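Below is one structure; the comments refer to it alone.
The complex is shown incomplete by one protein chain, all other protein chains being positioned as in the whole.
And now, chain A:
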């Protein structure tokens, strides 16, 4: 019981700024990871269609974002 209250209290105490900052940081980390993986796939001869299918987005979206030479 005490453990649960303790946890709830700590969660309540938590500064929303830290949580929001984590989300923003995660987004940037995600962007970097995506760029690394897309570049690697292209270097291995993957088509935009194949990359898009794995990422779960449209071919146009991937190409627009990374297709510039």
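A few remarks follow.
Criterion: a contact is a pair of C-beta atoms (placed from the backbone, for glycine too) under 8 Å apart; a residue touches a chain by one contact, two chains touch by 3 or more; residues count from 1.
Rule of thumb we're sticking to: contacts and distances are computed from a predicted model.
For the chain of the complex excluded from view, the name given in UniProt is "Peptidase" [choices: "Multicomponent Na+:H+ antiporter subunit C", "Peptidase", "Spore germination protein A1" or "Branched-chain amino acid ABC transporter permease"].
Summarising the interface, chain A meets the missing chain with residues 18-19, 21-22, 24-26, 28-29, 32-33, 35-36, 39-40, 68-69.
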